[in-house]
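Note that this complex is displayed minus one protein chain, with the remaining chains in position.
This part shows chain A:
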């Protein structure tokens, strides 16, 4: 168990990166606090797996250092780092039995046979494969194989960190939920530092204490699920987290009001964005629809009933906007307009969030 520090870390797959765009992982400084569960969230190809492989030592970074409990391990081989990592697709040793597969990492470290047997039994119970311990791993279904991979990742108790690279992609939904719960309880029990890569926001938000959102090789925000929801630091976070994602409106900002498509909007606080393209980000939860023409004129294009609430698709000045309404709410058909709840307005300049003046002070 360890605190993992990334110091000025960056990585490029090209031999001589000259431009910032050549980096798959852009310069990054971050401490992964010992014993916390992190989710690394982002679209495919944003550098999540690269970062994970650098931490586990499968990849040497082009620049910067990695420290485990303040000890430099940048060039230490994977085995020395004592890390467990589970990959997106199952990796099992075909010729071994399920039992030997689970015991493999322990035996490689020369663990005592009695302890190995006991630990393998525990893990088998956790992944629900006690009855299949003696069969060969060859010929099992993909999700059974992935459960073995997960089990192999969890079998060592003394690892510095547990890394998961989208491990539940091939698992069916019911088992997914159960395994996620198991992982959480494992975390509570042993307090390993866990980093869980995913592009599924539900998975990230339910699993982690802290969510790290990556976009285009850069960490754009690190925060609790609530922070990500209420105060997205980057428009990508707003778009990526939440269903539907945050609405963005081009706006001109003067103090505590903004001009959006010719209508004045009250921001509830003063902002002083420094140049660039300014936008308002408002989550669908904070958009109120009325039938009295009060606010931004909007046209209802579609209403989707998704169970507990309704998603209303709107056309505001030629731009699609989503709003969420209570299940029983009536959707006005004429003279429709929207207003924003000031508590839910975020201001962005060139895609990065601008803090309100009193917040900054």
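Convention: a contact is a pair of C-beta atoms (placed from the backbone, for glycine too) under 8 Å apart; a residue touches a chain by one contact, two chains touch by 3 or more; residues count from 1.
In this section, contacts and distances are computed from a predicted model.
Within the choices "Propanediol/glycerol family dehydratase large subunit", "Carbohydrate ABC transporter membrane protein 1, CUT1 family", "ABC transmembrane type-1 domain-containing protein" or "L-aspartate oxidase", the name that UniProt assigns to the complex's undisplayed chain is "Carbohydrate ABC transporter membrane protein 1, CUT1 family". Touch with the chain omitted from the figure is made, among A:12, A:149 or A:221, by A:149. Only one residue from A:95, A:292 or A:335 touches the chain missing from this view: A:95.
Touching the chain that is not shown, out of A:75, A:109, A:277 or A:299: A:109 (per the contact rule at the top). Per the touch definition above, the residue from A:6, A:84 or A:321 contacting the chain not shown is A:84.
On the side of chain A, touch with the chain left out of the figure occurs at residues 53, 56-58, 77-79, 82-85, 87, 89, 91, 93-96, 104-105, 108-109, 138-139, 149, 152-153.
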